[in-house]
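Apart from one protein chain that is not included, each protein chain of the complex appears where it belongs.
Per-chain numbering from 1; labels A and B assigned in written order.
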Amino acid sequence: MEAEAAKYIGAGLATLGMIGAAVGVGNIFAGFLQGATRNPSAAGSQFTNLILGAALTEALGILAFVLGLLILFS
Amino acid sequence: MAAQTTHNAGDAHDGNPVAEAAEAVHGHEVPAGTTEVAAHGGEGGGLPQFRMEYWGGQIIWLLIIFAVLYALLAKVFVPRLRKIQDTRAQTIAEAVEQARTVQAEADAQAKAAQAELEDARAQARRLAADAKAKAQAEMAASQAAEDQRLNAELEQAEARIRGLRDQAMSNVRGIAADTAEAMVAKLTGQAPSRADIDAALAGRTTEGAA
């Protein structure tokens, strides 16, 4: 196998890590919506926590994305 | 720039068979670049963001700009905004306080007015009751007087009627006696005695009166 091809395959594999982040962020919003529909009055106060959790989870997906780009362009 | 163009041409050539076919049909065959590796070599390797020669300048410039922005915001704009917000909060608090006192005043006034109204209403009620009682008394007095007058008149009228009737009755008695005498004389051929007729009439009248 050519080294170039292996690089592309590796970059593609590295971005698979974003699947986990996608599932995690989806879970966070699903949980928030479930809670918010049960108790809508408490939803507004938890917006910051929602964004915070989504951001922390998303960071791992972004890590995978940056790693993929690094592999692709190195 | 030349390397860039060759790289793009190579990209289109390798990555997109349809495009390649279209190019081939129209004869726009661009001379293909050497290889992918060579094309990337022209970029200096890696993402543009990882070219270290620009890091120092960016960091220093960022620090300078951030420091200036921070100073401006912290010394000028944040205090200005903070002041206006505090002023607004104070204004609102004052207005609310004022509104509260006005409200209390209005409440007191409303209460006074209510009491006055109650008073007036009670007075009116008393006046009405008095007037009613007076009117009733007057009416009763006048009614009594009228009754008396009417009774007297009635009495008079009755007395007159009684007189007239008595007179009529005595007349009737005379007529009856005469008639009875005439009838008995016609029937029996002899005139009855006045005493008999009187007795018979008396019995009749007492019978009829009874």
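Throughout what follows, a residue touches a chain if its C-beta (ideal position, glycine included) is under 8 Å from a C-beta of that chain, and two chains touch if they have at least 3 such contacts.
In the analysis below, contacts and distances are computed from a predicted model.
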Chain left out of the displayed complex - its UniProt protein name, from "2-hydroxyacyl-CoA dehydratase", "Gliding protein mglA", "ATP synthase subunit a" or "Aminotransferase": "ATP synthase subunit a"
Absent-chain contact - pick from B:Gln49, B:Ser170 or B:Ser193: B:Gln49
Interface with the unshown chain - residue positions in subunit B: 4, 7-8, 11-12, 16, 18-19, 22, 25-26, 43, 47-51, 53-63, 65-66, 68-70, 72-74, 76-78, 80-81, 83-85, 87-88, 91
Where the unshown chain meets subunit A, residue by residue: 48, 51-52, 55-56, 58-59, 62-63, 65-66, 69, 73
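Basically, only the chains that are shown with their structure count from here on.
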Touch list for subunit B against partner subunit A, complex: 36-37, 40, 45-47, 50
Residues of subunit A defined as touching subunit B within the complex: 4, 69-70, 73-74
